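Omission of a single protein chain aside, the complex is shown with its protein chains in their original locations.
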Amino acid sequence: MGDSRSRPGMRLPVGLVLVALVVGACAGAGASSPPVESAPPSAAGATAPTTPSPSEVPPDQVTGELTVLDWAGYDDPLYWQDFKDAYPNANVGFEFGGSDGDIYGKMKAGDQADVFHPYTGWIQFYVDEGIAQEIDTSKLKNWDKVPEDFKKVGQFNGKQYCVPFDWGFTSVLYNTEKVTTPIDSWAALMDPAYRGHISMWDDGPGAVTVSSYIHGYDETNISPEQLATIKQEWIDQAKLNKAYWVGEPDLVSMFQSGDATVAYSWQGAYATLLGAGVPVAYADPKEGRNSWVGVYCIRKDTENLDLALKFIDEKLGEKTGNNLVSNFYYGHANQDVMNGITDETLRKAFSIDDPTILQKTNFTPNLTADQRDAWTAMWNEVKASQ
Amino acid sequence: MAASEAVARKPPRGRRPSDGVVGARRGTFWALLLPVVAFLAVFLVLPLVMMAALSTRADLRGPLLEPWAPTLKHYVSLAETPSYLRLLLTSAGIAVLVAALTTLLAYPLAYFLALRAGSRAALLLILLLVPFWTSYLLRVMAWKLMLGEEGVINSILMGTGLVDQPLSALLYNRFSVTVTLVYVWIPFAALPIMAALQRVDPAVLDAASDLYASPRQQFRHVTLPLSMPGVIGAFFLVFIPTVGEYVTPLMVGGTSGTMYGNVIQDFFTKAANWPFGSMLSVVMLVATIAVAILALRAVDIRRFVEP
Partner (left out) sequence: MTATGVVRHRPLRRTSRWLWAYYWLLLALLFLPIGLLALFAVNANTTLSFPLRGLTLDWFGRVLSTPALLRSAGNSLAVAAGSSIVATLLGTGVAILFVRFRFPGRWLLLGLSVLPLIVPFVVLAGALLVLFRAFDVDRSLLTVGIAHVMIGLPFVVLIMLARLVGFEPQVEEAAMDLGATYPTALRLVVLPAIAPAMVAAGLTAFTVSFDEFALALFLVGREPTFPVYLFGQLRFTTTLPVMIAMAVVLMAATLGLLLFAERVRRIR
């Protein structure tokens, strides 16, 4: 490979690495401040905890650094548009979590984010462990636009700990060309008629939920015997299941490639597939659809309480809501936004024109820590038993 | 340093290459050793010890760093759940298969790059690695597009009439996990083999051919033995991480292709049950280390490594 004196071939890769280092350093360092247009980099650390009430400080003079632990994608200014417009001189930085368990683990390990974004089924853990603090809803100007049912999602012991933001349905999605009789029950996910073409969401509590709908169990009170039945049921179902999906793009591509024709699904995938011309229908099972809600909570000892409250308040704003609905196909907690949807595909996906759907919908209940541990362990055993 | 001092400091008996730490090389020794040891101690050993300790925590409730009463309940629970242990065995089996296939398929590549590619070798090697600078997730998504039931390959097979039903066995099973892993590891496995082949001394090969050794004999008696440290290195390079692999099974394994690593990952990120996940990891670690040590003893690694 050349003699020891000159190795021209090796300068090439060495040069590459050095260039990469320089480029990366420039790109990383130069753009390390968050994407706020005219904001001077304000000093780290917040305004004093005892801030004068928000109305006393004019909005464009509100400064500070807020850190939000969120799911990737939500850092796009589209999804906090109202806050950005109202307080142009405040900085928002984002940390990312990949799943509810991930976010919970990070907050437990002491993450210093001011605001975080869990979903139903996990919210109460933050309350129980003293990670989330009570929110004074009188400071939220958008609060009365949120329907009562959604407000309750973030309430514990009569106190409001978290504020709802995004929501959606879960139901059975199926390909109408390959499944000729309309599906009307969650039991379709376990039907041998669809062997090899079923796709279930990779989630233990989700599986328990489906089973309790099918058998009529009380989701909040599953006995060990019931759990054992559920476990065996899903072990059997695994033989009919093609693959578990983790994120909606997995699900969408499985439907498009023909690998799946029946699946547990959120309405985002439904809307996407309709838009892509795949003939799918979103079932209205006799046991009722499931609904989930995402909320924003404030960390207990945050020094940026005022800014955090503003952030959450503006999350309920109309511009933010419209962006969420039209880009992610997720519902927004602001009722005005939902009523203002005009797109036909979306109106179908959210069943806006059928108010009875919401009444038949089962919201994901709160779990106890024991249930969370037992149900996720059950699911892992199902997966390990293949 | 005067030549006479250097001579005086040489070990008195023979010229064994790594005789002790005395003399001129002591400074270098510590300069090389200390940073590595410090780094490993703080960022590897300490976290691992913490993890092992965490496996004795009953659950994740309460403040994380508060002292807790150790319990072996997770280990007991593992003994009572045969499916996890079975999965570990299966995963290890897949890992052995993948490592063997990869090493076999990577050898010609390494041979080519080290001994035939000449001055272009660096460029060709980098070309091989360039695809890995694209997101693995996206690449696998593209492969799934090819292998799905209505994907490109099945469309071609059905279109030409070679099969009447689409092949559903191309994707979402253990076979696809194995194939994908081999495909991904080949360039990396080639590297230690390549590095070892760079030691091949042309003079020895010339001597061999002067003694009427055919190219095949040259390979078998000179090149192959010299490259063995690289082959062994490649095998373990692939085997060890594959036991705990989780991304590939997640993406192409489907329901039946789950591996042990998926379960660990899920206990950490989905279940937020770090103690149980730590316990599973400790078991896997101990088992893998034990197997590796036994295997290296069997192969008599010292034979290759000691001069």
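Going in written order, the chains are labelled A and B, and every chain counts its residues from 1.
Just so it is clear, a contact is a pair of C-beta atoms (placed from the backbone, for glycine too) under 8 Å apart; a residue touches a chain by one contact, two chains touch by 3 or more.
Worth saying up front: this structure is predicted, and the values here are computed from it rather than measured.
**Student:** Specify the residue from the set B:76, B:89 or B:127 that touches the hidden chain.
**Tutor:** The one listed residue touching the chain not shown is B:127.
**Student:** Pick from B:78, B:186, B:252 or B:271: which residue touches the chain that isn't shown?
**Tutor:** Hidden-chain contact among the options goes to B:186.
**Student:** What subunit A residues would touch the chain not displayed?
**Tutor:** So the residues of subunit A touching the missing chain come out as 1-5, 7-21, 23-28, 31-32, 34-35, 67, 71-73, 75-76, 93-96, 98, 102, 105-106, 109-112, 246-250, 252-253, 256-257, 268-269, 272, 275-276, 327-328.
**Student:** In terms of residues, what is the contact footprint of the unshown chain on subunit B?
**Tutor:** So the residues of subunit B touching the missing chain come out as 1-3, 6-7, 10, 15, 17-21, 24-25, 27-29, 31-33, 35-37, 39-40, 43-48, 50-51, 54, 64-65, 108-109, 111-117, 122-143, 145-146, 152, 183, 186-188, 191-196, 198-203, 205, 209, 215, 226, 229-230, 233, 236-237, 240-241, 243-244, 246-247, 261, 264-265, 268-269, 274, 277-278, 281, 284-285, 288-289, 292, 304-305, 307.
In this text, only the chains that are shown with their structure count from here on.
**Student:** Considering only the defined contacts, which subunit A positions touch subunit B in the complex?
**Tutor:** Of all residues in subunit A, those touching subunit B are 1-2, 8-10, 12-13, 16, 98-102, 104-105, 108-110, 125, 129, 196, 202-204, 238-239, 241-244, 246, 249, 253-254, 256-259, 369, 372-373, 376-377, 379-381, 383-386.
**Student:** Considering the complex alone, what residue numbers of subunit B touch subunit A?
**Tutor:** For this pair, the touching residues of subunit B are 59-62, 64, 81, 83-84, 86-87, 119-123, 126, 141, 144-145, 148-151, 166, 168, 171-172, 198, 250, 253-258, 262-263, 266-274, 276.
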